[in-house]
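To start, the structure under review is shown below, and the notes come after it.
A protein chain is absent from this complex, but the other protein chains hold their places.
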Amino acid sequence: MLRVDGLEVAYGDLQVVWGVSFQVPKDSIVAILGPNGAGKTTTLLALMGLLPVKAGSATFQGDSLVGLPTHQMVERGLVMIPEERAAFASLTVEENLDLGAYTPRARPSRAATLDEVYDTFPRLAERKAQLAGTLSGGERQMLAIGKALMARPELLILDEPSLGLAPIIVERIFEVIRDIRDRGVSVLMVEQHLEMALETADYGYILEMGSIVTEGAGSELEADARVQEAYLSL
Amino acid sequence: MRRSVTVVATVVTLGALIGIGIFSDSQHILTLSIQTMVLAALASSWNILGGFAGQISLGHAAFFGLGALIARELWLGGTSLAVAVVVAVAVTSVTSAVVGVPMLRFREIYFAIGTLALGVAVFITAGNLWPGISSLPAEALRNYDFTGPYFMALGVLVVAVVVSIWLKRSKVGLGMMTVRDDEEAAKATGVDVFAHKMIAFVVSASLAALAGSAFAYFSVSYYPNFPFSVIWTLEAILVVFIGGVGTIVGPLLGAVFFIVGRDALPTDIDEFQVVLFGLLFIVVVLLLPGGLIEAADRLAPSKKRETPRPQQTNRQQDKGKELT
Partner (left out) sequence: MSSQLILQSLVSGILVGGIYGLVALGLALAFGVLKVLDVAHGELVMLGGYASFFAFTYWGLDPFASMPLVFVVMFGFGLGLYLLLFRYVTRTEIRTRIKNSLLISFGLVLVLQALAVRFFTADERTISTAYSFEAFTIGPVRVPVVRLAGLVVAVVAAVALEWMMSRTRFGRALRATSEDWTRAALTGVNVRRVYLIAFAISAALAGIAGSMVSLGYSVSPNIGLGWTLNALIVVVLAGLGSMRGIVVAGVFLGLVESLAGVWIGGQYREVAALVLFLVILSFRPQGFFGRAHA
């Protein structure tokens, strides 16, 4: 579904990502793991058109992503939830969710999707009229996911979904991620939280210093000695 | 190789300027030269605060005007020029230090707006307190000798350039530039951000006052609030950017380009000169942030430095082979 080949990203003269390749097949959860500063977020931002791509290609359902404006990617079903505070603090929960269905594709089924989201996250329904900035960390992450779901994604990208959250909430989040996959939405996530991510993911890539050093099925990677090594170096 | 070229160029330019001052009879050339040198000095002074330390001040004319005002009042009142200039610079220095304490606490955009407000307030006040035209006494007008003002302007310019060079090469200057590039990072590495901003502010103001004194000495008659006008700030900024902000030569080149250019264009399209320079300025900021200096640099391209690829065995390929 999503295929990235030899992606290179640079900030001016400073190159950060060196020829990264990965795939996200349909109905699967793929994780990109690695220590801080490895270039995970940079890769995602470049993929979504928020950073210039120096070289390489990326296709989503056959269409090239490089050069495509970000909002059009969302329109085609490629939705990313950025790291932390992905919701708009100055809008209410409902306004945020409503805004989530901004694209023409998601607009018609807005009401129905909203009901689905409230079903998945009853806490959000309770706090409909509250300003997103006043929610707790876990609630805000749920709002971020809910908002992304409003866009009726075909592939959902999550940047560090577990960051700054309590373990119980993290478990719930990963539960939701599995649920999303089961409903037919593919997932790509970037994580530092190795254990949970590898348990949930079908396939994983380890990114270190801007390059993929290892890849494999989730269970394989868990056992892999190199993964242990990278983990220890965190 | 570069170093000796610079030295030769400086000597030649200085020689030429001195030569003009001694030998030229043309009022037109002398006037233009003095105007250029004063503007160049003012631009250099702004460059220290804006180009080296990265603080965009929109009220710079306040110090130019203050220097001009004090120098003019004292000198026309009978004090010797030297004393008048020293007092002008000293008072402006102290004033800038006092003003700088609250002003420099403002970040970026607030600093720009704050200095703009201050500059306008001072302009209006000066106009209110000194409404009458300031003219040289009739006798001085009749026997106006360009030599004095010319060499004063030249001296002022030399001082401004020397200070700029010294500053740029010094530790203090380096500190200023780190503040410009990233204030937070500078703070994190132990640089006293406020102190550096203050030094830039005071030095910049003092040099502006010096330039103002030169203006006061040279000008025949003007409204005392004229040197306080925001036009001077705008022209200085315009000139600095066109020439190359942050460089030593930039403000000088820009001033020459501006004054000579303005003079060379036919006068019946007065407004279009302004339009042209305005457009040029916009183009520079957008496309050529380094101004004329960068343009010259680009014509003689240097090797581009790329980041080296981090060392690591290409494990992906190994692993990939294992899986397939």
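When the chains are written out, they are named A and B in that same order, and each has its own residue count from 1.
Operating definition for what follows: contacts are C-beta pairs under 8 Å (C-beta built on N, C-alpha and C of every residue); 3 or more make two chains touch, one makes a residue touch a chain.
Small disclaimer: the values here were computed from a predicted structure and weren't measured.
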| item | value |
| --- | --- |
| Sole residue of B:Thr125, B:Thr147 or B:Ser170 that reaches the chain not shown, by the stated touch rule | B:Thr125 |
| Contact partner of the left-out chain, one of B:Leu14, B:Leu76, B:Val91 or B:Leu116 | B:Leu116 |
| Touch with the omitted chain, as defined above, among B:Val230, B:Val260 or B:Leu288 | B:Val230 |
| Those residues of chain B which, in the complete complex, touch the missing chain | 56, 102, 105-106, 108-110, 112-114, 116-118, 120-121, 124-125, 128, 230, 234, 237-238, 241, 271-275, 277-282, 285-286 |
| Those residues of chain A which, in the complete complex, touch the missing chain | 48-50, 69-71, 74-75, 79-82, 86, 88-91, 95, 98-100, 102-103, 106, 147, 151 |
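Keep this in mind: only the chains that are shown with their structure count from here on.
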| item | value |
| --- | --- |
| Cα-centroid distance, chain A relative to chain B, in whole angstrom | 49 |
